[in-house]
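Shown here: the complex without one of its protein chains, the others still in place.
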Amino acid sequence: MGLKKGDEYLKSIKSLRLKAHVLGEKPGDLPEHGLVEPSQKAVAFTYDAAQDKETRDLFCVESSLGKYVVNRFTHLHQSADDLVNKVKMQRYCGVQTGCCFQRCVGLDAANSIFSTTYECDQKHGTNYHERFNDYWGWIQQEDLVVDGAMTDPKGDRSKRPVEQPDPDLFLRIKERRSGGIIISGAKLHQTGMLNSHEILVMPTLTMRPGEESWAVCCAVPTNSKGIHYIYGRQASDTRKLETYKLDVGNPVYGGQEVMTVFDDVFVPAERVFLDGEVDFSGLLVERFASYHRQSYGGCKAGVGDVLIGATALIAQMNGVDKASHITDKLVEMIHLNETIYSCGIACSATGEQTAAGNFQVNMLMANVCKLNVTRFPYELARLATDVAGGLLGTMPSAADLEDPLAGKYIRKYLAANPEYATVDRMKVLRLIENLVAGAGAVGYLIESMHGAGPPTAQRIMIRRQAKLGEKIDKVKAFLGIK
Amino acid sequence: MGLKKGDEYLKSIKSLRLKAHVLGEKPGDLPEHGLVEPSQKAVAFTYDAAQDKETRDLFCVESSLGKYVVNRFTHLHQSADDLVNKVKMQRYCGVQTGCCFQRCVGLDAANSIFSTTYECDQKHGTNYHERFNDYWGWIQQEDLVVDGAMTDPKGDRSKRPVEQPDPDLFLRIKERRSGGIIISGAKLHQTGMLNSHEILVMPTLTMRPGEESWAVCCAVPTNSKGIHYIYGRQASDTRKLETYKLDVGNPVYGGQEVMTVFDDVFVPAERVFLDGEVDFSGLLVERFASYHRQSYGGCKAGVGDVLIGATALIAQMNGVDKASHITDKLVEMIHLNETIYSCGIACSATGEQTAAGNFQVNMLMANVCKLNVTRFPYELARLATDVAGGLLGTMPSAADLEDPLAGKYIRKYLAANPEYATVDRMKVLRLIENLVAGAGAVGYLIESMHGAGPPTAQRIMIRRQAKLGEKIDKVKAFLGIK
Amino acid sequence: MGLKKGDEYLKSIKSLRLKAHVLGEKPGDLPEHGLVEPSQKAVAFTYDAAQDKETRDLFCVESSLGKYVVNRFTHLHQSADDLVNKVKMQRYCGVQTGCCFQRCVGLDAANSIFSTTYECDQKHGTNYHERFNDYWGWIQQEDLVVDGAMTDPKGDRSKRPVEQPDPDLFLRIKERRSGGIIISGAKLHQTGMLNSHEILVMPTLTMRPGEESWAVCCAVPTNSKGIHYIYGRQASDTRKLETYKLDVGNPVYGGQEVMTVFDDVFVPAERVFLDGEVDFSGLLVERFASYHRQSYGGCKAGVGDVLIGATALIAQMNGVDKASHITDKLVEMIHLNETIYSCGIACSATGEQTAAGNFQVNMLMANVCKLNVTRFPYELARLATDVAGGLLGTMPSAADLEDPLAGKYIRKYLAANPEYATVDRMKVLRLIENLVAGAGAVGYLIESMHGAGPPTAQRIMIRRQAKLGEKIDKVKAFLGIK
Partner (left out) sequence: MGLKKGDEYLKSIKSLRLKAHVLGEKPGDLPEHGLVEPSQKAVAFTYDAAQDKETRDLFCVESSLGKYVVNRFTHLHQSADDLVNKVKMQRYCGVQTGCCFQRCVGLDAANSIFSTTYECDQKHGTNYHERFNDYWGWIQQEDLVVDGAMTDPKGDRSKRPVEQPDPDLFLRIKERRSGGIIISGAKLHQTGMLNSHEILVMPTLTMRPGEESWAVCCAVPTNSKGIHYIYGRQASDTRKLETYKLDVGNPVYGGQEVMTVFDDVFVPAERVFLDGEVDFSGLLVERFASYHRQSYGGCKAGVGDVLIGATALIAQMNGVDKASHITDKLVEMIHLNETIYSCGIACSATGEQTAAGNFQVNMLMANVCKLNVTRFPYELARLATDVAGGLLGTMPSAADLEDPLAGKYIRKYLAANPEYATVDRMKVLRLIENLVAGAGAVGYLIESMHGAGPPTAQRIMIRRQAKLGEKIDKVKAFLGIK
């Protein structure tokens, strides 16, 4: 049994018969829904790339759990080179899809759970690590998509989980039964959930003694009884449902988000990887977050490449590509984008082996990477808006382009550099609009801010990892201060 | 005859029976179209505010053209105080509507044409100034909305008007006839056009000898024969057409943009204010641009106030308003917003009288003002996104909130600070989404970049106005260098 | 008796026979000391400018305390125009001296004390306002320089004045005697003290009940018994003492700082303007700080002009002034500098009358102004460094230029644009060095950060002045939230 092809993946997801609340409806055939399809195709791309002979060396790697080849999106990193290759693969996927391809979160969850369960078992005598290895070996061999689910609703942010009026505002173990547990709560901002076979549930923050019910890590299938999905709205989302696709911007791929409710979902014991060990909840969160902050150094640089390419192209189409201020803005965009990527590479190349044997990114640098991601894409978007021109906010619709009279006027008056057709200019403008003020901006801007944690979370980690005390001591020694 | 009320204004616009191509259709009753209505209400606000006893002192002012009171939106500025009051009025409209209220462009056009025609007449012996005064007196007394139309399509940006393959890519005088002229071309990015009674057409750049056909300034009614409108698409625009309005974000007001085609439109001689005098085209453009760059120091600061208020409110609703990093971000937003406003005030307070007698803003500072507007709203939006949280990109729809099951889950899991209802939290999030990644972002971000000209245009003006030579001479004298 | 001329001022200061500890010595004739002289000349400039027929309209103004003309540097502002003219005067002095001219601090102190004593008297029945008017009338008529002394050493910043181990770490009333008080403590960062006739002592922060001894405002002559001065070191200060002056950078003017110790100094009752009224200490601090934050919108913009001029000139001398990236950097410098100035103008033009009758700046905008001053001069310096080139850090000394062999090589190898002499190029580079990394940088950078309070102080005031609650209420009303 080998790695799945893209269409095999699509078929396998369809067979799960997932349902979701979508803009007031509950469509029967989710995978073919116009809103969902672009997002599923982005995941399918990660399968096809592992088949493509141009890229399969990057995407295929031998498993550490057995003698078989896996898609790198399910791989447990065995070296710093593996970490670097992960980032390269992510940038590649980003530039090919121009959006979030969703499969990193499961990869990042798996690597964190792998090392954390090992250390938990060492201390507490649990057997989570073996359970997890069994589970993950199955995932690898079936070549499945796993969604890592971390973010709880959190209710009133000024209160701990135990203090919330509604205990479900942080997902928790509601009941322990023979053979398993019942979990209750919700996970927000789940990008890839509806395109996944499995879910890895993780706690959202460091739990403290007394909060054992909330210290839970486990796996369940996405089509488990008791799970409910409510689709998130995004800027310009319904353009995907319109007749003329030009206005969507990204012609094939796209993102989505879903709120996932766990209404008393049963999890069998062999799928439970943390159950009340509060002292390992924080480590799991930190590791996952660090891996995922590394990820953004790849994928967002890839989407940045699309935006840079589109911006350079529209400059040509407008006839201004030789202007020094245009070149300067493009260089600035490249500079910022490569700085993000450099941080992704650096935290990978300096990664270190965990006790369990897989490789963890350098946590300080991974957080630095993500903190840059909360800033630079915004400046890239601003510069792209500057270069592209005001049509980003005023261009007529694809539907009007079809009208005999309006279409004639649009073609006449939006013509620019004669080497390019007007409609192609419109395509490029819609792609840029998608990324700076449309559906794509949710992934490229809002997710760059909040995905893998908001900037404040990175700042806290940077502070904690920075060994400021050592720096102070060095200065004291330098100056002869006791 | 006094100033119109908001509903009188709406009735008067309806009576024009304007038509536009809108997303592939050609609606018969434009003013009541779901896309157009919010934008018209924003203009109507400028009428109601002149009636409101809280604000009428700011909005009403005695005309310089006769013994009657006018809405300040049609006033010819008679002092630096008038300029300052204009900016104050704009900030007020911005904070009340949360969007573009469109009426500034006609005001800025009128003041520029007033002074430029005077100087043109002095040099060329034309009688444009008198013509314009007649026209504008009528506008003031009828209390009409006038759209200033400047931006030509421009085609290939590396070519001059005369070099374009299609001469219409810059609007031009196609024919001179007894009694008037025929104009042909288009004006892009027309925000207030469909809500206006009249259009003031202006050239888009400094014309050179040989480009006399493109050096034209004139006025025509919006419902003139030969004018065609094609509606612009904006992020999330069709949410305005949906059943549940919560997802729109801005509950009452909104923006729009339209492409305006002039297909052989006749303009009678008494409405022509520049006809081939290329040596005054640049002055007109610079003055209009400077007034309009001043305007942004008011209106965008007002919209910024809405965004700041919404961000502060969502912080309370999330229960994080006491966190020092939240306070810090709010202070930064205020600081940037007040910097914009300060620049708007400064270029007004230092304004000077023209030969024609009205007041012109300080051109250097007005350009500095606008250049800050091309930057700071982006940072405000980034900070608002940071504070608001990831729900900006993932929150379920208003339609799902109506569903019994989904609605229950949404209410349960999006609850935060118990002092606020979940639905109110959703309203605030949608308002922020509107401004940072939705329909409002077109006005608050894209228009902040390109409205009144892109940043490069401001940089060129700053360079030209900065008297760098004087600074160099001062340093030479200081250092004793000859 | 009229306004003093610069040399009369210099003579009057000399007659005070001030002494200071200067780099380990205690020079007998301070005003002619090589370190002090440039700084005194900068103050003298403010006298000469009031005589100069080009500028005297700006510098001379009729007193509000009597029928005589005063230097605007001692004027109590009678209108918003007065506030605007203050900023214009400051920019002018900045561009003429390229450094701090020191006289603003007394002006800002006087205006704050004038209005605060009035309100204190209203509440407490004291007669400070009359005392102050008597005092200030004398200052105006004698045309004296007054140093406002606010900043206490503050000791351990985590402790209040009462909690400090040494009560003198905040200047205090040590003893109340018939006829006056004895004060003890120190004031740091006193820029103009050694060039002043008088000192206006003010509290450094809002005092609380129990801290009455520290709530003191009073005036003493600079040559009072018990006052000790200790000179501050600055980057590159001793170049002023070298034989060849080229290396100093600023050929005439310069700054200095002095620590002032009050070792049991007696103050007669008629010179005491606050004595324990803790409820007015904060108001006095806030008003002074706001005036002084306005001041920076003028003076630092003036010094910025010198830096911009020097940068544009060195670009010419290097032969790169036509390069687009150079122009772009100059435009950016101008933009930032004019933004600072705009904020200075805006907080002045929107100033309002106090109960006492003089005019107070808009406090929100004045703080916004200063917060920009803590940022933009740094970017101006960075850009100047970029344009000027590496010679800023590597250029040979003026002394080597005098050496026959070394001088020949320097002239040969530092030649650039042949229109300029090498030595002139060196002068410009030294001027830029002075402002970005030398003695001038203390005034242009460090003082821009900390003078009139560090950025955090401005942020606190911005938060306090911003009426955030009103903005929230407006958004609630907008969205129909109760």
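By written order: A, B and C. Residues from 1 in each chain.
Definition applied: contacts are C-beta pairs under 8 Å (C-beta built on N, C-alpha and C of every residue); 3 or more make two chains touch, one makes a residue touch a chain.
Being a predicted model, the structure only gives us computed values, none of them experimental.
Seen in the complete assembly, the chain not on display touches A, B, C. The missing chain, though absent from the display, is touched by one residue of C:212, C:279, C:400 or C:473; that residue is C:400. Summary of contacts with the chain left out: across C:32, C:142, C:156 or C:175, the touching residue is C:156.
One of C:108, C:247, C:275 or C:305 touches the chain omitted from the figure, and that residue is C:247.
Contact between subunit B and the absent chain runs through residues 324-325, 328. Although one chain is not displayed, its contacts with subunit A can still be listed: residues 84, 95, 98, 251-252, 305-306, 308-310, 312-313, 316, 327-328, 330-331, 334-335, 338-339, 341-343, 345-350, 364-365, 368-369, 371-372, 420, 424, 427-428, 431, 459, 462-463, 466, 468, 471-476, 478-481. Those residues of subunit C that touch the chain absent from the view are 21-25, 151, 153-159, 165-166, 168-169, 186, 188-189, 228, 230-239, 244, 247, 257-259, 261, 263, 318-320, 322, 325, 374-375, 378-379, 381-382, 385-386, 389-397, 399-400, 402-403, 405-406, 409-410, 412-418, 433, 437-438, 441-443, 445-447, 449-451, 454-456, 459.
We take it that only the chains that are shown with their structure count from here on.
A separation of 38 Å divides the Cα centre of subunit A from that of subunit B. Chain centres here are Cα averages; for subunit A and subunit C they lie 52 Å apart.
Shared interface positions of subunit C, defined as residues touching 2 or more other chains, are 328.
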